[in-house]
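Since the structure comes first, as structure tokens, the remarks are kept for the end.
The complex is shown incomplete by one protein chain, all other protein chains being positioned as in the whole.
Coming up: subunit A.
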Amino acid sequence: MTQPTDTAPLTNERRIGGLRARVFSPTALQKLLAFASLILLLAFFSFASPAFMQMDNILGILQATAVNGVLAIAATFVIITGGIDLSVGTLMTFTAVICGVFLTYWHLPMWIGVIAAIVTGAICGTISGTLTAKMKIPPFIATLGMMMLLKGLSLVVASDKPIYFTDTENFYMISQDSLIGYFLPSVPIPNAVLILFFLAIASAITLNRTALGRYTFALGSNEEAVRLSGVNVDRWKIAIYGLGGAICGIAGLLIASRLNSAQPALGQGYELDAIAAVVIGGTSLSGGSGTILGTIIGAFIMSVLTNGLRIMSVAQEWQIVVTGLIIILAVYADILRRKKGGA
């Protein structure tokens, strides 16, 4: 999670450059900037209200970050390829509904429901990928279509009603229980956060250490060059969208477990929160660069900001204004950095 992730292969020069190169490379700087903003926000809110730095509230922030964080990881993969996935929010909902169908309607064991959610996500992601790669529909349109399609399907499958998981006794534990709490009772960090954390590590490794990750960056930098070098671009692209979809399935499980129900009407608008987290984290919407760590920091900036403004009792209308300003500021900082970096 801590390695710099550039599109360029690791040359000797960069290896020798060591710590200095790492700290001063553009991505490291961006991470530093995002991280510094997060620390600044935390410091500011602690100073503004004594209720902010309380264990209950910190746990609330962590829980609030989990779903958006996971969705943002899914969006990061696709955005690095130079694409966009607008369907992450409603796909999350759809996988939650499917999980509800398996567990509540069909009374199947919990692990089957978990697998069903992730597989459904992967299938839908694969469809989005195929629409983009094979049928050449621009990702914005393909995933916009999927977003609406899945929103409708969720309502149809659930017959417009929430599906409750009250029959699956332990289902709430996926998000709400705390494994850490068994060992350290004073810091009962919810499992949802643990899952986000492990998923982030696995995703960072995938992005930086596997062929799939290399092609994710390569597609975003110069798809044509990759194609000309004889790589089956379509196949990799579909795989990346499929992976993003599977990650949305995990988000679906987290939100369903948290609410102990699949809420079929929910989901639209969540893709924008996810994309905002990705962008704040320094991933470029034009593709080719980005980090999972940045995305996670971006997701935390969003939730700390929302929670902090609430704790300060800032009027809700102004909360939205401030969030918008922060997004603009974050992206502007990114542009400034790029200019300086000459990239």
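Throughout what follows, a residue touches a chain if its C-beta (ideal position, glycine included) is under 8 Å from a C-beta of that chain, and two chains touch if they have at least 3 such contacts; residues count from 1.
Please note the rule applied: contacts and distances are computed from a predicted model.
S.K.: Of the candidate names "LacI family transcriptional regulator", "Anti-sigma F factor antagonist", "FAD/NAD(P)-binding domain-containing protein" or "Aspartate carbamoyltransferase", which one corresponds to the UniProt protein name of the undepicted chain?
M.R.: Checked against "LacI family transcriptional regulator", "Anti-sigma F factor antagonist", "FAD/NAD(P)-binding domain-containing protein" or "Aspartate carbamoyltransferase": the hidden chain maps to "LacI family transcriptional regulator".
S.K.: Just name the one of A:Leu285, A:Met312 or A:Val331 that touches the chain not displayed here.
M.R.: For the chain that is not drawn, the touching residue is A:Met312.
S.K.: Just the residue numbers, please: which parts of subunit A touch the chain that's not shown?
M.R.: 36, 40, 44, 47-49, 51-52, 54, 56-57, 60, 63-64, 67, 155, 160-162, 164, 166, 176, 255, 258-261, 263-269, 303, 306-307, 310-314, 316-317, 329, 333, 336
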